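First up is the structure itself, then whatever we jot down about it.
A single protein chain has been omitted; all remaining protein chains appear in their positions.
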Amino acid sequence: MAASSSNLPEGVDKEQAFGMAATEMEYRVELFNRLTQTCFNKCVDKRYKESELNMGENSCIDRCVSKYWLVNGIVGQMLSAGRPPM
Amino acid sequence: MAASSSNLPEGVDKEQAFGMAATEMEYRVELFNRLTQTCFNKCVDKRYKESELNMGENSCIDRCVSKYWLVNGIVGQMLSAGRPPM
Amino acid sequence: MAASSSNLPEGVDKEQAFGMAATEMEYRVELFNRLTQTCFNKCVDKRYKESELNMGENSCIDRCVSKYWLVNGIVGQMLSAGRPPM
Amino acid sequence: DGLPEEDKVRMATMIDQLQMRDSLRMYNSVVERCFNDCVDNFSRKSLQKQEETCVMRCAEKFLKHSMRVGMRFAELNQGAATQD
Amino acid sequence: DGLPEEDKVRMATMIDQLQMRDSLRMYNSVVERCFNDCVDNFSRKSLQKQEETCVMRCAEKFLKHSMRVGMRFAELNQGAATQD
Partner (left out) sequence: DGLPEEDKVRMATMIDQLQMRDSLRMYNSVVERCFNDCVDNFSRKSLQKQEETCVMRCAEKFLKHSMRVGMRFAELNQGAATQD
């Protein structure tokens, strides 16, 4: 992220802080959205015979979220090994 | 959208108004883009034997747009039933 | 892009310049990302028997990037023929 | 907490706007998904009854799914996940 | 209409920029689609003649499609849609 030197005009660092907070939030939202779409594809019957999730779908969803979270962790570790951390 | 109280510094409400206008426009653009991609997938022959849309494709497109619009309305009603309106 | 008349308040043209620079960067990033995803789909074996790219995959990737670039050029020419250039 | 009032307001506004943008995107994605899964016949402009039913079930199912994922996701974010 | 001149200019600038961003995205998506539909052989770096023809037809077809959808979409936005 570089560049947080000291004698800048005051407004700049503040902009940067707001920008980073927005970037961080966007990242989490995107993670959640991809996880949601992916687990729907993997677990939910697309014939839509009813509007409830049945028991099999519900437990598939729980496990899918858990596994997605673990995969996220593994990939995160690999990426942060190669690069400077955020 | 909460928070449009009265004794804020004047700049904030204006920022908010510009932000909401941008969000609204982005929504419409995304709706149009998804509709366009979806109806191309449903209606257009991908062998590309010519560069014109034939009559069958054209009427499929018209009906596809109409149906997508109706689906958009149904889902919108369902969502706004559960939540506070925009 | 219209509207860069002369007697505007000074801040506006500067905002516009920053905005255009950001738009241009986002375009290049998106081009790169789509190219990367597409060529991975076309060239890389998804069974992941090893973590190296083999020789066949590597030369497929090089040619895929080259062809994607050419397709980008063709479509760009067609679009700019119909519309005012950026 | 040490933030000036003006910055707190601005941060809250930003969060509101990101959430609004996010729900609109989710809305768009549900429409696309349910249209794709439920509508395949283009001999008419209007929806057939069973297409309508399919769309409503699809959207409801997706919303329930999304809420369940949200709960599990929140648990994991708080490190409250249990083993197998 | 009651907006000060400065805000009108800013709004117009914002709309210009969103439209520019949108056309660039559309351009990127056409390239990806037509590449995917038309190019499948990677024994050479250059495009074969029939791949080039396919790409040009694909892009032209997509543009015509997009314009047609735009017209229908505008009609629906204005509530001018007719029945079946």
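Letters A, B, C, D and E mark the chains in the order given here, with residues in each chain numbered from 1 onward.
The rule we apply is simple: contacts are C-beta pairs under 8 Å (C-beta built on N, C-alpha and C of every residue); 3 or more make two chains touch, one makes a residue touch a chain.
Values in this document were obtained by computation on a predicted structure and should not be read as measured data.
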item: Hidden partner interface residues of chain A, rising order; value: 1-3, 8-9, 12, 15-16, 19-20, 23, 26-27, 30-31, 34, 38, 42-43, 59-60, 62-64, 66-68, 70-72, 74-76, 78-79, 82, 86
item: Those residues of chain C which, in the complete complex, touch the missing chain; value: 14, 18, 21-22, 25-26, 29, 32-33, 35-37, 39-40, 43-44, 46, 48-53, 57-58, 61-62, 65-66, 69
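Quick note on the criterion: only the chains that are shown with their structure count from here on.
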item: Maximum centroid distance from chain D, chain identifier (CA atoms); value: C
item: Greatest separation from chain A - chain, by CA centre; value: E
item: Chain pair showing more contacts of the two, A-D and C-E; value: C-E
item: Rounded Å distance, chain A centre to chain B centre (Cα mean); value: 24
item: Geometric centre distance via CA averages, chain E-chain C, whole Å; value: 15
item: Contacts with 2+ other chains: residues of chain C; value: none
item: Touching two or more other chains - residues of chain E; value: 10, 25, 29, 38, 56, 60
